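A single protein chain has been omitted from the complex, and every remaining protein chain is retained in its original position.
Every chain is named by a letter (A, B and C) in the order it is written, and numbering of its residues begins at 1.
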Amino acid sequence: MAQRVGIIGYRGYSGAELVQILQRHPHAEPVLMEQRADVADTGGLPSKLASIPATPEAARAEKIEIVFLATPHEVSMELAPAMLAAGARVVDLSGAFRLRTPERYLTSYGHAHTQPALLAEAAYGLPEFCRERIPGARLVANPGCYPTAANLAIRPLIEAGVIRREAGIVCDAKSGVSGAGRKPSLKTSFCEVTENFSAYAVLTHRHVPEILQVSGLEAAELSFTAQLLPIHRGILETIYFRAANGAAAEDIAAIYRKRYASEPFVRVYDAGRVPDLRAVAHTNFCDLGVTVDAATGRGVVVSAIDNLVKGAAGQAVQNMNLLLGFAETTGLL
Amino acid sequence: MAQRVGIIGYRGYSGAELVQILQRHPHAEPVLMEQRADVADTGGLPSKLASIPATPEAARAEKIEIVFLATPHEVSMELAPAMLAAGARVVDLSGAFRLRTPERYLTSYGHAHTQPALLAEAAYGLPEFCRERIPGARLVANPGCYPTAANLAIRPLIEAGVIRREAGIVCDAKSGVSGAGRKPSLKTSFCEVTENFSAYAVLTHRHVPEILQVSGLEAAELSFTAQLLPIHRGILETIYFRAANGAAAEDIAAIYRKRYASEPFVRVYDAGRVPDLRAVAHTNFCDLGVTVDAATGRGVVVSAIDNLVKGAAGQAVQNMNLLLGFAETTGLL
Amino acid sequence: MAQRVGIIGYRGYSGAELVQILQRHPHAEPVLMEQRADVADTGGLPSKLASIPATPEAARAEKIEIVFLATPHEVSMELAPAMLAAGARVVDLSGAFRLRTPERYLTSYGHAHTQPALLAEAAYGLPEFCRERIPGARLVANPGCYPTAANLAIRPLIEAGVIRREAGIVCDAKSGVSGAGRKPSLKTSFCEVTENFSAYAVLTHRHVPEILQVSGLEAAELSFTAQLLPIHRGILETIYFRAANGAAAEDIAAIYRKRYASEPFVRVYDAGRVPDLRAVAHTNFCDLGVTVDAATGRGVVVSAIDNLVKGAAGQAVQNMNLLLGFAETTGLL
Partner (left out) sequence: MAQRVGIIGYRGYSGAELVQILQRHPHAEPVLMEQRADVADTGGLPSKLASIPATPEAARAEKIEIVFLATPHEVSMELAPAMLAAGARVVDLSGAFRLRTPERYLTSYGHAHTQPALLAEAAYGLPEFCRERIPGARLVANPGCYPTAANLAIRPLIEAGVIRREAGIVCDAKSGVSGAGRKPSLKTSFCEVTENFSAYAVLTHRHVPEILQVSGLEAAELSFTAQLLPIHRGILETIYFRAANGAAAEDIAAIYRKRYASEPFVRVYDAGRVPDLRAVAHTNFCDLGVTVDAATGRGVVVSAIDNLVKGAAGQAVQNMNLLLGFAETTGLL
């Protein structure tokens, strides 16, 4: 029998993607949880999904096993304890519970964390590196989109000691516009974005501490710039490093291949080949491809994901599968 | 009285841009030089420009002062000596005459240079750094699009000694599709490019030697990746460096501002601000903006141009103005 | 046990979409049928599907039940009889077998049909109007993309006698670029298409006879223009008519609703609401929405499909399901 799972924030891009994925899931029944009085605009077609209020009472009454929070971090910080108290488990897609300490949160988000105990309790939902803690968690912090692509590429290099950390790592990141959310703004207006390309939050992006926390890099070692692509979905990160000990592209591809041998959602390209965004669109894959100039050790790894899938909703369902004991790939291939 | 200037390859994107710019130029009269029998398709409207054959005889007979070669490098290598012999001066938009030695050409283009004497004679047409030699030249090698954006950003940093060269420079470059030329190919087909983003020639792009030659960097110091943006025109390069001696963003912006104080086509942003592609579209400007993290010295400079203007046709007209003794900005503002 | 089905032309846009859909189909096993020696470029990742030669011998030896021809009409005209002779049934996605007579084919395609007996035998694969003949057919002519959207909108109006035919029907059709196929051409190059919009084959499109044949309209009654949208996929047709007998939008919506009550792939919007392309992207739905100005009887119906799904590969799988006795929606919802 299907488990009932609720989605709060289902009109946003991540939330809507979540609903789509869950509708294909054989063991989950998505339930829309309305935050406001206004009903969904279904564009002239009747919606097939019923909705309930986004309240703890409704979650309890409707026997919601898991609540997905596809809400801004301030909203998630308040909803998470309420839903936990109502007996649901929570997968939060916002940044509210990703950083390990209230201090880091304060620095990145500019205001104090109101739920420090939950912050300490939350499991970080990057299964490829933190799978053990997820099944037993009450609250899973779904990783950020940029950090997912970055950490899957960088951490194996650090673990294997195959790069010269003192030479620094550059992560030049590009994201489709859906990463900015659905709320209208001049920056995401069609006429401002089309035939344009722009950098933002140069060296100061809020996701940097999350990359450091998971990858093991120090702040002084990483230069990260976020940039806006005139496309709907996708993140591609071009990551520059200096290889240690004469490691060739084949060596590094082999390191990735070994590290991810049993991971269903990370694909490693032949040495010298790199993924484009088309390869991962509408999938839960993270594709990795590496090139190294043998003479100088300069290296590049390209990491590509769909920001709405592996960078948000798909990874959230991957975490749900772990929470509910389903095969991790259920509904995602 | 207007000087007659010929354009060979006027149906390509750079060539067509050249024709457009020259039609607005008060002292030049553009003459189309046909390479083939087929007449131009003007889409139902009569063309206002007459055309002559793309031959030395026609150039001589029609008193063409300057011939622009908007042709592939192999074609330019053969046409340049022929047009010079016919008494015209030549501005070549291809890569045929940009590198200083036949050896470098062979390495980058994979075949021997057939005009080594002309290669040695050609003036490199980046006015901001090589202005003196251009007015008296017979043959001007118009710079490549990626090198134009890269060298205007990097060379002042090298000259001022404000960066730690041993830490390396990363130039992550993104270009609109027109940079690949007008010849149809799967890689530039709409359905392959739209909603996509891809890296190509990772660390091995043909333009790298041209960047090294002009900027003063060594090969081991520069990591360069070219990437294809789903837009028509524009190049944006995100360039990462490590500042020396505690230089702040303001210091580096000041270095740029001083270096380009009398340059009409380089604009420097306030420290901490960076340009987007919209700012330079359809202009001959190169816009530069720099940010530095004071604590660690990690720095980023963003360099933006329109690849068809400052990266090709606009710069070619800038060179023409120098060759013919017009004010350098004529027809370009 | 899964039936083996072959795809010829699997590298084209329709063919690739077919492979994707079939990989999700529970009862079909897709087999790639190679037309040439060159192997597929999988971009650094190994392909999961084996391939066989696109020959009758291979089809017979590999027990291919159905061969999909995602090939140009000239190629389909030759391959269809060969594959039938090898014992396979054929679903042809080209225009080779859609028109009822060799005369019509000659007029539309400019050359004689070489298989008139097969042309006469072929079943037209628009299940909503021709479902009876499909299950027993050897050869199914999968409908054209423009005709699918047009006929599903127009034929119910004709059948119900709810429009004034003598006032004529205008079908203003817009298609994404994938409708033009994957072969590179200047017309489908990114730089020619982006930020552009253009009409082609004004009043003379090859698909018009197919619309007339199925809808029941006469040539003098229909004005059809095809236009190229700067998007990857989707067809939207804005169809103008004059309502008869004071029929209101609600009346016509009711006619559609009744006609398509048991059709799984046609959705009818509330009167006054119309679909956009987003609503049908990546689906096998045809969405219909109608508006009528009560005072004057001027009416508009908007018909939207994904040209690669309901307009090609999806409908082909719908036909395959009918041929093989599966539920018609299998693998398509």
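Simple rule for what comes next: contacts are C-beta pairs under 8 Å (C-beta built on N, C-alpha and C of every residue); 3 or more make two chains touch, one makes a residue touch a chain.
Bear in mind the structure is a predicted one, so any value in this text is a computation, not a measurement.
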{"item": "Displayed chains contacting the withheld chain", "value": "A, B, C"}
{"item": "Which residue of A:S178, A:N284 or A:S303 touches the chain not shown here", "value": "A:S178"}
{"item": "Of C:P102, C:P135 or C:G168, the residue in touch with the unshown chain", "value": "C:G168"}
{"item": "Listed residues B:E195, B:E237 or B:D293, member touching the removed chain", "value": "B:E195"}
{"item": "Chain not shown: contacting residue from C:A2, C:A112, C:A199 or C:A327", "value": "C:A199"}
{"item": "Absent-chain contact - pick from C:T101, C:T225, C:T283 or C:T330", "value": "C:T225"}
{"item": "Interface with the unshown chain - residue positions in subunit C", "value": "167-168, 170, 172, 174, 192, 194-199, 202-204, 219-220, 223, 225, 227, 229-234, 236, 238, 240, 242, 274, 276-278, 281, 291, 293, 295-296, 298, 300, 302"}
{"item": "Absent-chain interface as seen on subunit A, which is shown", "value": "13, 177-178, 182, 184-186, 188-195, 230-232"}
{"item": "Residues belonging to subunit B that touch the chain removed from view", "value": "43-45, 194-195, 267, 269-270, 273-276, 279, 282, 287, 289"}
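Simple rule for what comes next: only the chains that are shown with their structure count from here on.
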{"item": "Copy pair subunit B, subunit C: interface residue numbering same or different (half cut)", "value": "same"}
{"item": "Core chain by centroid distance, with centroids computed from Cα atoms only", "value": "A"}
{"item": "Between subunit A and subunit B, centroid-to-centroid distance (C-alpha), Å", "value": "39"}
{"item": "Cα-centroid distance, subunit A relative to subunit C, in whole angstrom", "value": "37"}
{"item": "CA centroid of subunit B to CA centroid of subunit C, Å", "value": "46"}
{"item": "Residues of subunit A touching at least two other chains", "value": "194-195, 274, 276"}
